[in-house]
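Dropping a structure here in structure tokens format, bear with me for questions.
What you see is the complex with one protein chain gone and the rest in place.
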Amino acid sequence: MKAAAFDYIKAQSVPEVLALMSEHGDDARLMAGGQTLLATLNMRLSEPQLLIDITELTELKGIEIIGEHLWVGALVTHTEIENAALVKKYAPILCAAAPHIAHRAIRNLGTWGGSLVYGDPAAEWPACSIAVNATMVVRGLQGERRILASDFFVDLYTTALAPDEILMGTEIPLANAKQVFSFQELARRHGDYAVAGLAAVAKKTGQVFSDCHFVFFSVATTPVAAVQAQSLVNDQAVNAELIAAAVAAARAEIETMEDITNSAAAKSHLVGVLLERALKKMLAE
Amino acid sequence: MNKPNDLAGLVLDPVTADQRYIGESEPRHSAKRLLEGQGTYVDDLQFPRMGHVVYWRSPVAHMRIIQIHSAAARNLPGVLAVVDGVQMATICKPWVATLSHLAGMKSAPQHALAIERACWQGEPVVAVVAESRAQAEDALQLIEVEWEELPAVVSMLTALDPATPLIHPELGDNLCFTRSLNVGEVDAQFAAADVIAEATFGFGRHTGVTLEPRCQIADYNPGDHRLTVYHSQQAPHMMQDLYCRQFGLAESDVHVICKDVGGSFGIKVHAYPDDFATVGLAILLGRPIKFVADRLESFTSDIHAREHQVKGRIAATKQGDILAFEIDDLTAIGPYSMFPRTSAIEGNQVVNLVGGPYKHQHYRAQLSVVFQNKTPTCQYRGVGHPIACAVTEALVDLAAEKLQMDPLVFRQRNVIPDDAYPCSGASGIKFEILSHEQCLRTIEKMMNYTELRQEQATLRKKGIYRGIGFAALIELTNPSAAFYGVGGARIASQDGATARLDPSGVVSIMVGVGEQGQGTEGIYAQIAADAVGVPIADVRIITGDTAVTPYGGGTWASRGAGIGGEAVLLAAQALQENILRLAGAILQRDTAELLVRRSQIIDKATGQAVLPFSEIGRIGYFRTDTLPNDFKVDLMVTRHYAQRDYPFIFTNGVQASYVEVDLDTGFVTLLKHWAVEDCGRVLNPMLVDEQVRGAIVQGIGGALYEECLYDDSGLLRNGNMADYLVPMANEMPDIEVAHVQTPTASSQLGAKGAGEAGTAGAPAAVMNAINDALMPFKVKVFEQPITSEKILHALGKI
Amino acid sequence: MELNGEQFIAASVPVVWRGLNDIAVLGKAIPGCESIERISPEEVHAKVMFKIGPVRARFAGKLLLSEVVEEKSCALAFEGSGGAAGFAKGRSRVELSNAEGGTLVSFTTEASIGGKLGQIGGRLISASAKKIADDFFQAFAKELNPLANEITDGGVA
Partner (left out) sequence: MNPKIPIEMIVNGNRVQAEIEPRRHLVDFLREDLGLKGPHLGCEQGACGACTVRVNGQIVRGCLYLAVQANGKVVDTVEGLTAQGALTELQDAFMRRNAMQCGFCSSGMLLAAAELIEQQPQATRAEVREWISGNYCRCTGYHSIVDAIMDILEAQREQTE
């Protein structure tokens, strides 16, 4: 399995990338970690004319606190997130999720931004980005704009990123002491595409949860928030009845999609199981 | 005398004087280079003028080839040739894979490259050769084949229906082979039985996924018309014979070399269409041609196995005695029987092996082997054993449950007693000597069975559902000519070894059985070192070269240790005799006064070393002038061994699996696995342990993860390593292995095979453990792989 | 793979029917359509760039119309070859019926994806097919009635 021939440019600046993108359009593909793209090229399921290697763009790197936000650059690798003290402190669910992404050798190259812009429905980061209420910072020739994660994933493998735009990074509101979270993933083998997963984040005061985000992945064509379950739980004291109601709501509101070995019915069932487990875990914290 | 010892089995008498290596966990010295990146696998070889071939394979299950357009491909830079089936057929004969002792078996002629029709997704149709692999793939994209899709036979359940189209009209139906066996009075026994249990079992299609794909380099020298094939293969002499027959070459002009092989498991013991096509290209182009299957084509072109549906019944008395088994096995093998071993063996094995460990006398089996338009199936590690064992052991558990007997106690009551041998099983298979009772005693101790049951009960009260599953098993090893030879397949059951004392005193051993990672070369070195009497560091093993080693069958049916090892022992013993005779001549002493110890000739009387091997080598090769005129002895001897006492030497063992089932998710966690293995004399416990463990994990793969999934039109939906789930480290349990040693008397070594029993027993043990965990809910799952989806279904949660 | 669904389109049955038979409209509505030509009243050829996630595959395909009942229903047989990437083929039955303020298009489709795409894409093939159908009807509706962009998505079961 050898990729078809292509040209290769190692870009030195964002303007250069944007110029190349507008010049070559869909004949060019951006390469960050390349862990999805290169497999696709090896199998000749995509034959771009030009590969634009953006891994040298320092603007897209780094994890830092900027004002009220945790900045995670698009080129930050899964491994860097897994090990980052800042992430552990201000967006801990990301550290919990990272080990579920494939395997170390892939996490060493695969990037936060690459995963977000592919918008694979089975991927961990899109769901997490919604759960932590991240804002995508994207740049095009017209300049920079910000897109809420909850508005970013519009359809199967389709995001709000315009073809001539590039994801610079994300701004994540800093988690405070009240934040509780639970990351739940069921995969047949560690590192596989999930059968079903849940990124749950909430603020907790006593038994009362607020600002709930229950975002499921690998159950539909995009990561999907259980909006009704969230509003049921918001500002209520969590108890067995409320959990049962939330579970029922989540199962009812999410239209699940079968995959190669798991039926839609099984995924609906698992949606409830994961939510119940997450709520109990967060309650126990 | 061999002394019984309950946990260790028999403590065996040594095979040789001064035995230092046989029976010890000696590391595989020859494998160190593999850990240093210094192996030599086929893809590591490069030759001048070497071309790389890729194959255009049928994208559909069944099609008529209308026209092939290759001009654009031919014109690409680097492209050397584009060859179709018609051109290939001018130098390579078609074949039909049947065995005469499988009465009534039929198949159709198959070509190296498809002509007129392609009959499965992945069948090679056009060969494209270029100077580099990438160029060949560039050209492959420009090959345009006009094809018309033909109706495909997909489901084996309807393959024999009159409405179903025939894959090979000339055969009259889609039936490859059928067999009925009826022993004793099965109906009467079931009529009289106090307890009858029955179930229908499903087994998904597997494939081997050797980490190193199938690969070869064929090099034909037009000058002397000699063909050399570097092949990642288990049976070099078999391939030599097939190449010379299909291409009309003289046996002496075909040279097959197997260097390091990156895993085989039966995947690499067959003759594939692309094997012949690659050789044909080397002949047509007069240059070396390399074929390395990529992973995507491996999934559709490597053999598959184990697509079976089995209906089974068991009858027992209320006292707990098994009376009879009955099975009906339906299996599908793809559009052709695989060359040359045929694809009817697996089903035939299921018929032979069901009920194998038990002493019932009544047994009925029906087997139907049907054609379909999917990748051909054939012998893959365990050949039929995993199916027969899963069916048998699940039925045994069902009967025990109805009788409210402990499944271990029920087995202990019903296995053929250790003092009953030699005897025959109900299916007619001959047992020399087995040790079911001792193995069951051993595993009971190993796993602290009583405590484990208590733990299970305690946890159950807390809502944690764990299960314990057993599998008693038999495994066919050390085959005689009854397997293939009698059926007309030219696959040697005998094997040979040559032992040579080199001038420096080093011993070189050349063996017909090769190494694919099991450690065969390691045990041969152990045997040779002990039998000749040298340090193991002074032994060199040479395998996998038809021009160098004695003629042999290679690696299959767990014959490496029992057959190849015995040949090495005989050759090494003969070499030591000759060394002693030469020493006698040199020292002018009666050889009876001398013996060999660690590369030295020792004076029996004084215990003094009187002559080193190096001196024997020097005189034997360079100073024969100093020896008496009438004296002659060879420092290189060859011996062959064929197991002729029984059709096969059966081994036995028992496995236990401990699992936890998550009732909410249907996920299964494998907590622990135990195996007691009796492969006769254990030549190297460390190697046998890892053979058993690797085989168990391969069995677990089929029980929980692996299945080739096809859609309704016969297209593979998960033919890649992200979606075809092989077992990885994280989900696999620790596996404890213990040995019982009941040597076979059919050889001096007493060794039986150990490579496949793990695969035979694991699926049964795991399935039984899962169903034991589900017992409180009165539900069972008999469809492998057992996925969370199936468990949630069984539990009524979805 | 089965793909069944209903789609409401805010245009009258005759308009929708004309649209389904107008290769100019189809050309704009078929996602990734690069060229389309009518070979005969029953046969249409098209080149389509299939884009989903990281995958790009150019398909050359044909559509065969049959069982045509004017302004009511028809059967479509389609097959497309993506070369080394694989192929798609199938049959679809389309029925139009009057509905409040427009037309209800209901379709039942049997499709299979072969070659590499099918071998690798199994995980998301039906989701991808659904997306393509959705995208098609979105664009189709826009073409017929640029004002009525608001589609009440009947969903694809």
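Going in written order, the chains are labelled A, B and C, and every chain counts its residues from 1.
One rule holds in what follows: a contact is a pair of C-beta atoms (placed from the backbone, for glycine too) under 8 Å apart; a residue touches a chain by one contact, two chains touch by 3 or more.
Quick caveat, the model's predicted, so the values are computed rather than measured.
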Exercise. Would you list the chains present here that the left-out chain is in contact with?
Key: A, B
Quiz prompt | Listed residues B:Q698, B:T742 or B:Q784, member touching the removed chain | solution = B:Q698
Quiz item: Pick from A:Q35, A:S115 or A:T261: which residue touches the chain that isn't shown?
Solution: A:Q35
Quiz item: Which of B:G122, B:G262 or B:G714 sits in contact with the chain that's absent?
Solution: B:G262
Quiz item: Which residues does chain B use to touch the chain missing from this display?
Solution: 27-28, 31-32, 34-41, 43-44, 46, 134, 208-213, 260-265, 294-295, 516-519, 686-687, 689-690, 693-698, 720-722, 726, 728-732, 734-735, 758
Self-check item: Interface residues of chain A (partner: the chain not displayed)
Solution: 1-8, 10, 34-35, 38-39, 41-43, 49, 51, 53, 55, 79, 99, 102-106, 108-109, 189-191
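The definition used in the following text is that only the chains that are shown with their structure count from here on.
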Quiz prompt | For chain B paired with chain C, centre-to-centre distance based on mean C-alpha positions, whole Å | solution = 49
Quiz item: In angstrom, rounded to a whole number, how far apart do the mean CA points of chain A and chain B lie?
Solution: 44
Self-check item: For chain B, residues contacting two or more additional chains
Solution: 141, 296, 709, 717-718, 722-723
Quiz item: Listing for chain C: what residues touch at least two other chains?
Solution: 84, 116, 120, 122-123
Exercise. Quick one: which bits of chain A touch chain C in the complex? Just the residue numbers, please.
Key: 26, 36-37, 40, 43-48, 118-122, 155-158, 193, 221, 257-260
Exercise. Would you mind writing out the residues of chain C in touch with chain B in their complex?
Key: 1, 83-84, 86-87, 89, 112-116, 118-120, 122-123, 125
Practice problem: Please name which positions on chain B make contact with chain C in the complex. | Solution: 59-60, 121, 140-141, 149, 296, 299-300, 709, 711-713, 715-720, 722-723
